[in-house]
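Heads up, one of the protein chains got dropped from this complex, but the rest are sitting where they should.
Then we have subunit A:
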Amino acid sequence: MDNQKRILMALAALLLIGVYFVPIWSIGMEAPQYPEGLGMNITVDNIVGKEKNDLNNINGLNHYIGMKEIQPDSIPELKIMPFIFGFLIISGLIIAFTGKRKWILYWLGLFVLLAVAGLVDFYIWGYDYGHNLNPDAPIKVPGMTYQPPLIGSKQLLNIDATSLPHIGFYLSLLSMSIAGLVWWKSKEDE
């Protein structure tokens, strides 16, 4: 790997620092009574309302259908994720420093694996919130579950829920692409 490619690999790793500052995923909710919208952003270590009180208000609405409260403190993945990204950044920098091409592939493989695991985990949480409902809920619609879509929009009673990747996710994709490009281009170096 020449210097230019090393720098690019380092850039791929350093890009992930951005993940600590911007949301990775976002769920927006629209309803007739909420023309201004409600929503929450998933960050590397938290779930926060798009507006200050959105999470409380979403929990307030969810209690009618018996959905558990979304409490970021009780979600262990949010405690682990900062370390996962920390590991990816540091290991990526080491690869850039040492210039071992083969390691890029392992790094990429691990990254993709972790990303898929994250999405699967997100799906499982969504499934749990949407299906595991309090039997004493005031509003019970036979056959109705409230799992938000993994990606895309879904009408859940009066609420149109839209789940989409946020900037943090795209930064990760960009980081992967750069690393992949470095791996591909450094083939002739060997």
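Keep in mind that, in the parts below, a contact is a pair of C-beta atoms (placed from the backbone, for glycine too) under 8 Å apart; a residue touches a chain by one contact, two chains touch by 3 or more; residues count from 1.
To be clear about the criterion, contacts and distances are computed from a predicted model.
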Tell me the UniProt name of the left-out chain, picking from "Regulatory protein, AsnC/Lrp", "Fumarylacetoacetate hydrolase family protein", "Nitrous oxide reductase apoprotein" or "Metal-sulfur cluster biosynthetic enzyme".
"Nitrous oxide reductase apoprotein"
Contact with the hidden chain, among A:4, A:56, A:98 or A:145, goes to A:56
With the missing chain put back, which residues of subunit A would touch it? List them for me.
36, 52-53, 56-57, 60, 64, 138-139
